[in-house]
Structures are given as C-alpha cells and as structure tokens.
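The other protein chains are all here in position, but one chain of the complex has been omitted.
Chain lettering (A, B, C, D and E) follows the sequence in which the chains are written, and residue indices restart at 1 in each chain.
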C-alpha cells in the first residue's frame, strides 16, 4: 500500500480529481496548504509599502492506494496537473502499512475500494 | 514508531480526541481537510442554478506513537468515530523513523510522551 | 529520501523557513493545523460562561529531502523553532520512496533540487 | 440519489403546505381586494374621516425625521440584528439566521399591508375611557391599507410614514425571537410562527398599548411605553422563552462549547443596533422636537452605562472584559431604556442603564444556566428581562421628582407598569405556547438530527455561508 | 525579477495612459477654470438667474430629508452595493469589486463637479413644449458647479443639496454595471468606461428624463420615471448586457461552479440596499411630504413581495429556498418599484413586486442560461429586466383607477413608457457598444488569462482580501 501525495496548483484540483477517478481510485483527501519553492510569490502593497508574499496557495492531495495503482495514478496526476510552468508542484510516494475503514472496521486493500 | 492518520467526520473530533487521550496518548495534530469518496456531496443553489459540492468537510488527525500503542489507538478511533454511515472515514498507518521534541531536543519514544 | 514534518508555533514560521533555506533546501509546504498536547489551551468567555479551547493553532511544515540533508534540516528547525517553552512542537521523520516534479516529470533527488 | 430526491420531494411538499397555510391565513383578507379596488375612488374622500379628524397640517421637519427613523429601524433588523445574531451562531448556521431575518422582514411587510396595520391601529369602535372589544384589537377598516393615501395625515406627518414607521417595529419584534431557537428550527416553522404570532400576539398587544384613546393598556390603564418595552421587548422575550423551552436544547448543548463563529459580525451588528435605536426611540416622539432629542440623549446614556457595567462585572468575575459582553450590555441598555426614553431624564437613564446591564448579565448567565433551557442567543435573557426592568423602572424614573418628565405618583405608576407587563407576559406566553404547539404537531418545529449536525445552511437552504 | 519589472513597467505605462485619457476627456473643461474663478464674484448674482427663477424659500424639513437621502443613496453604493457584489465573487476577486465601487464613486464625483452636473441639469436653451438640442443634453453653463452657492435654491431646498443628491444617482448607475463584467475586466478599462459612459450615456439620458420642461422623455413625451427606472436601472442593465456579451465569459464558466465566496457580505449588502433605497425613492419626492411617505411605503411593499415570490419559486422548483434568492428577489423588487414609487398605491406595489420577482427570476436563470452570456452578478437580469418591468407597469398602476395617483389613460401611458424604455435601450445599447469596443481596441477590456486565474486582487491591486 502506498500513499501518493501531490502538491498542485489550486485551480487544477478539479482536473486532477477527475483524472484520478478515471483510473479507478474511489477516494482522496484534499487540504489547502501554502508552498514555498522556486516559484516566487507576488508583491503586495500596504499603504505605499511593498512587501513580498513568499508562500503561495497550493492544494495537497493525499491518496492511499494498493501498490499496483501507483504508477497509473502518478501518471494521471502529472498529466492533469501540469501547465509546464514553474510551480506546478510535486508528487511524493511513501509506504503505508495498513488502512482501515472506520464504518466497517475492514482493513487492507479492501478498505480502499 | 508509527503514524496513525485518521480522516473523520468533523463533529466526531471531540469524541475521538477523548478516546485517544483515554488510551494514554498525550498529543495529536488536527487539520481541516476536504474528502472525496463514496459519500456524495450536497447540492447548492446559486440564483436558481444548482450545482453539486463534491468535497465534504472532514477532519484529519495525525498521531505519532510507539508501536505498542497502535492497536489500542486504532480501536479507540474506530469506536469513537463510527456512526455506521457512509463517509465515516479511514485510518492509515505508516512508519515513522524518528521523533524529536523541539523544546528539549529529546528524540525517540521519549519525545512523544 | 525522507520527509521531515515539523509542528511549530505559528509565529516561528518565518524564522524556521529561513533556517531551512539557509541549509540549502529549496522547497517546503506549510499548512495550518491545530495541536493538542501538553501545552494547555486558553479560556474563552461566552456571555459570562467560560470554556476552554483545547486545540492550539500550530503550523505544520513538510519538507521532503535527500537523506544526507536530514540532520542539518532537523538541527536548523530545532534551533529556529525553539523558545524553550512548552508547546514548541515536534519533528517527525519518515521514509519517502519517490518524488516527482510535475512540471518536468523528473523523479528522484533531482525532483527536489 | 434516491435519498436526495425523496428529501427534495418532501421539501417541495413542505413548501406547498407552508404556502397553503399562509394563504389560508391571509385568505379571507383577499376577499376584500375587489371591494377595496372598487372603493379606490373614494379613498381620497375616505381620508377625511381617517384617524386624524381635524386633518392637521404636515410638518416637513417632523416628517423628515420620521422618514429617517423608519430607515433607521429597518436598518436595525437588516442588516443590524441579522449581523448581531448571525455572528453568534456556528458558521454552518449563519445563513439560516440572516435568511430568517430577511424573510421575516418580507413576510411581515406583506401581512401588515393586507391586514396587520388595520388590526393594530384601526380605531373604529374605540371610545376614550370605555373598555370594549376594540380596546383589545383593531378592526378591518384599513385592510389593504385602505385610506392610506398621499394626503392622509396623522399627527403632523403623512399617514403613509406612520404606517411604514410602525411596520418596522412589527418586523423587528418577531425577528428578535429567532435568537431563542436559532440553529435548530425549521425554516417553514419560522415562517408560520412569524405569521401567526404577528397576527395573534404582536398586533393585539400593539393595539392595546399604542392605538390611542380607549386602548386597554395605553389609554385605560395609563401604562407608559414610549417606544416599545412592552410591545416589542417583553413580548419578544417571553415568546423566546416559551420557544426555547418547547423546542429543546441544541444537540450538544451545554457540554460542547458553541462559541460565536464571527465576533466581528456581532460587534458590527451591535453598533448598528445602537445607531438604529436612535430611530426607534427618538422616532417614537413622532416629531423632531425636544422630546425626540431627550429620547436620543437618554438612550445614549443608558446604553453606555449598561455596556460599562456588564464589562466591569465580567472583568471582576472572570478576570477579563469581553467584547461580546460589552456589546450585549449595550443591547440590554437599549432594551431597558426603550419604554422610558420619552419620559425619564439623564439620571434616570444612568440608573436604568446600570440596572439593566447588571440584571441582564444574570439573566444571560446564572438564570439560564440555573434553569437549563437553551435560549441560544439570549433573546429572553436580554430582551425579556431587559424589557421588564425597563418597563418597571419607567414607572419610577418618569416622575418629575426624579428628573423625569411626567407628573406621576410613583407607586401607582409602578403598579400600572407591573400590570401592563404581567398582562403582556401572560397573554404572550399562553398564545405563543399554543401557536408553537400547533406548529409542532402539524409541520413540526425542529429539523432532524442529521440536518442539525450538517447545519441549517446546507440542509435547509442549500447554501454555504463562506467559500473563502 | 526581470519579469516583474517589465510587468510593472507596463502597468506604469498603462497608468499614465489612463490618466492621459481621463485628462484628455476633462481637458477642455479645465479651460473654463480661469474664467470660472474670474466669475466667482458674479456667482452670487448668477444664482438669481439659476434654475429657480422665483427664488422660493428653503424648507428646512425638506432640506433635512434630502440631506439624509443623499447620505442614504451614497450608502447604497459604499458600502451597500460593494458588499452585495463583493460577496458574490470568488475570494480572489473581492477587493477588485470593492475597489471598483470606491473608485467609481470618486471618479464620477470629480466629473460631476467639472461638467457632469451641467450636462445633466443645465436648462439653458430649453423651452416647454419645444424640441431642440437641449431637450437631449444640457449645456456648459454650470461647469465647475458655477452658480452652486450656499444661497442658490431649487424647489424648496438648497441647490447644493440637489446637486449632491443627484450625484449619488450618477455614482450608483455605473457601479451597478460592474456586476456584468466582474472578475475579468481591467481596472483601467473600468475607469475609462465609467468616465465615457457617464459622459455620453448617463448624463444625456438623465437630462432627457429629469431636467424639466422641454426635456425629451420627461417633459415632451410624459414618461413617468419617479426615481430612475429608466435613467438608472434600464440604463445600467442594458450597458451590463452589452458588456457581458462583449467581454465574454469568465474562464471556466459555466462548467466550474463559482459560488459566492461570502454570502454574509451579500445578504448584509442587500439589507443596506433596501434601507438606502428609502433615500433613493422617497428622496426623489425632493420633499418630506405625503409623496415621499407613499414612495417609502410602496417601496417597502413591492420589495417584500418580490423577495417572497422569488423565495417561493425557488422552494417549489428546487425544494429549498435560498438566502441569495430571497435577497436577489428583494433587489428586483426595489428596482421595479423605482420608477413607480411616486405614482402607484399599495396594491400596485404588490403587483409590481410579484411580477418583478417572478420575471427577474427567469431573467437571472433561464434567460441567462438559455442565451449563454455570462452576466456574472446578474446586473442585466435584475436591473435591466426589473427596470423594464417597473417602467412598463408604472404606465398601468399609476392610474388612479388602479389605486395610483395620476389621472392617466392607461393605454397611452403604457405606450409612452414603452417608448421611453425603447429609446433608452437603443441609445444606451449602441453607445455602450461603441465605448466598450473603443476601449477594447485601445487599452484592452480584459485581463490576461494568468491574471484571471490568479485573481484580480493580487494581479491588479497587489492586495489580498483576507489574511485570516
């Protein structure tokens, strides 16, 4: 079981969600985060004083899935989230040992389906 | 050391926190997330146009703990967070290699106590 | 590759970000979370009724980096985030198997640079 | 999917049922329409025999102030009260509160136009010094605002302005009540309750106090209620208490803390209420004169004193003074000075302010916790109790011997004030109970548990307050 | 870095260009300054021959009400309309909306001072019953508010008050239009559009309807437009439609849902609009009298009816009544009663309210979806359509035979109303098109895609609405 985490541009969320659903993944969890990276933030004005907002709004997706689906989900994300511009984001893959569905208590891959 | 992540319904947060505390875990971190899964979102109205909000508000709990406590915490969460309805959420368990308490620099299980 | 997660006090974010950048890490992701731990929450008043807010605002930083940088980043965080007071926060280190830069599709350590 | 459809189906059915109920209520009135239209030509003539026999001239200054006051009192409800209340609920219910205030404004306006004004202010059959049915309630001589023409005059202002000014009072009174059952009442039930309560409680009480010579409380008993301590605040407060008791506590109350979701809204709303109240109280002089000026002045003083005392009590008791406390204190002061504003002097205002701030503090804290009901936004604790404090103290400080403006015997007047308050409490209490029970057994008062958990915004209105 | 600098450079260039354009526009007027300063001594004298030949006395009550009304109508734009609109956009664009309302307020004030008032209200050359150029547009006799001295009087109020009151109408009209192109128009384009549209559309139409004897629509044709159904609402609505068509849809519309980011702002703004509208309509009586009172009353009634009908239609159609729907219905009612407010009675108000609520519901839903344009905040759907409904129904319900106040032949009057509306639609449509096209080919109407995605707040104003 793996967790695929993707940091993407907020306005791509809808597309990515659809791309992931298209490869047969049922669930995912999304959070609003702020990113700091190569993409530079914007300036803001405050009564004639300028300052730079370094953290940019990003969206983090977390999907836990069985190992066989990792490849196709990663590909789907790369395709759907890419704009070719700096700041498109990152995908991280890490191991997950167990998943449990709270409602039923089921565990393992079946909890993800 | 393991990280137990639970995605639960927001109004269950208080119960789950207490259940976790009851099995002797001292700390946890909570974030607001949006979930996409089997549970379907609600409709919203916008000047006579209907659209579906697919992402539902959920709460994510993260607890890092020593391996021996994993079982009891998971059980506590399942019990406290369950309503028997779709959308109750998921628990994921993943490996953590090290924990450090910033204040003291202590590491290992002692950082969690 | 490792993920370093740090839960810190919100007003330390700026310092920690700079400390991390100083040791040569290019990117990080930040989210607002609420923490429950030894540090106790504050009381609030509601029309003469007092209640305790148990969850305290914290900031979670996530940095994925190559294994050789873990030590220096952790040290940098401990130094920058510490106030010596209870509630300074925790650092967790966990394994990451792969990282992909969405823009280019590059993977491995190169995706992090 | 099926579930959704079923639910929706149910809602539609509910919607139809509500409208039917509302129409049934208004039904008989519609009969008059044709007749009224036919009479339209006589309207100008009719005005001559309208409430103001000697047809006095309009004073443009008085009219200007009353037009302004009308705007100010409407401003108290939307957006004032809706912000004050809206900020206090949890974010999942904020729109339900705003929506209720808005819909009540619209609904009461329509009912007022159709028959409300007539039931409240028609003086047909009234005689000074005589008690009869019309001492209690007005007739139907002015349904569909018959007789309210551009030329009709009352006192020194156009009748149309008076109708509009009084309407804004009829709007805010039921809107105040929603504080008691916020976060759990069905929207349909709110509408039906508003319609029935306005008809059977507000209009008659208003008539008894303010309709002029021959009215039970105002004229025969001599109850002093300058701007609505009885008509508006005790009335709304008692209905709120009954509603809180009948509908029951919010899920989780009082164990789960339910802090205000947006205190900036609440403090903003409190400021607007304060400003708008100048129209409420000083407008009740129905003229731009010294009485209006004095009403504004004592309103300002009492409000300040009540805010300060609540703030200091909190500071002493809890170690910190809170914005919500200070704002709530201000509202308590505004409520209490309302019946007194035309008759007391600055010193009376100080006492009324301090007393109401302190007593409402107890009402919204100890009393509520002690008795265990869930008056969510303290509609009873502030308006009921503050109204009572004000009504009674008016009987004391209106006296010229205490800096007031009326030559009264304090004891006699105090008893009259008490009598007026008790009658209002009993009448309003019983009627409110009957109305709410009736709604409960027919369409139901309360949303189901899932809806309450999800929040009324999504479950009843399919909208979210914030997408920030 | 380089990129940033370049972008900034471009913006500076743009800024300069905008100012140049604005100055070019105002340029010729400045010539008059010297002369005007020179004439300053004659001003007092000049007043004698000003719009009010017999120099009637000021009535302090009327003046008080008009001063108040001016404050109320300004309040409608800032903060009223800006909150109503601001809440409806996505959070990344909220400041752009607030900023546009604020800047329009400032810009139109300056233009009004320089030449706008004169172009709209100068009566030089006008003759009752005669059509000439000055039936269409005013001259330059009052540029730089020449003749507007403390002693100048018009009707029963100081001329300065009249100038200020009318200015607030000139402010809100272009501010209404921004609803159509919200979330995608350049700020510079908004300013230039406002300046040109105000000059070439608002001022002439205002002159044709309200400048008095000899004016085309108001005087020669006898179009009834008490408070601005034609001048303000049809006018703004048509410009909005043209703008929405020309600028194109927002990126993602209609597939991506774009729900209001803060409905509490929107409902608050709606409440403020309602309250402020009392100044708009009742202030248009230019006196504190029965006409003002009646205008306030019918405004209240029509608004309530429109809000209720929209709410119930939604309830039936979708199973849930929404706060946005109810608030939008109220605005539709306010719009529709505007031209009628001085002439219809309570029953006319009920019908106008119900009709406008229902028809605007169709306008903002079926019509918009059917035709596929993106009138983002329904500026056309509510103001254009509501204004038309009101203008036409005024021709019917103003009749004394239907409870109104004017002795008219309904058919004739209806045709006159239609004529006035059509002329406004055509004139405003064509001119708005030309102005927008002109801006499009010069400085460009629309931000680029990256800016639209990032949101106008950061990309055009370098500010964020919220840092909570």
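The rule we apply is simple: a contact is a pair of C-beta atoms (placed from the backbone, for glycine too) under 8 Å apart; a residue touches a chain by one contact, two chains touch by 3 or more.
For clarity, every value in this text was computed on a predicted model and none was experimentally measured.
Within the full complex, the chain left out of the display contacts the shown chains A, C, D, E. Screening D:213, D:248 or D:321 for touch with the missing chain picks out D:321.
Touch with the chain that is not drawn comes from one residue among D:301, D:336, D:352 or D:456, which is D:301.
Within the complete assembly, D:278 is the residue of D:226, D:278, D:361 or D:414 that touches the hidden chain. For the chain left out of this panel, the touching residue among E:317, E:419, E:446 or E:461 is E:461. Within the complete assembly, E:67 is the residue of E:67, E:301, E:349 or E:379 that touches the hidden chain. Residues 59-62, 64-65, 68, 72, 90-91, 259-264, 267-268, 270-272, 274-275, 278-279, 282, 287-294, 296-297, 300-301, 303-305, 307-308, 311-312, 315-316, 318-324, 326-327, 330, 345-347, 350, 400-403, 405, 466, 468 of chain D touch the missing chain (whole complex, contact as defined above).
Residue-level contact of chain E with the missing chain is found at 7-9, 11-12, 15-16, 18-19, 33, 36-37, 40-41, 43, 58-65, 67-68, 70-71, 74-75, 77-79, 82-83, 86, 94-95, 98-99, 102-103, 105-107, 109-110, 113, 144-145, 148-153, 157-161, 163-164, 167, 187, 262, 265, 288, 460-468.
Within the complete assembly, residues 44-51, 53 of chain A touch the chain that is not shown.
By our rule, only the chains that are shown with their structure count from here on.
Listed by label, the chains touching chain A and chain D alike are B, C, E.
Contact with both chain A and chain B is made by C, E.
Chain pairs B-D and B-E differ in how many C-beta pairs they share in contact, with the greater number at B-E. Two copies of one sequence, chain B and chain C, touch each other mainly through non-matching residues, since under half of the numbers at the interface are common to both.
Centroid distances built from C-alpha atoms place E farthest away from chain B.
The geometric centre of chain C is 52 Å away from that of chain D, both derived from CA atoms.
In this assembly, the C-alpha centroid of chain A lies 45 Å from the C-alpha centroid of chain E. If you average the CA atoms of chain B and of chain C, the two centres end up 18 Å from each other.
Shown for chain C are the residues that touch two or more other chains, namely 31, 94-95. Along chain D, residues 461-464 each make contact with two or more other chains.
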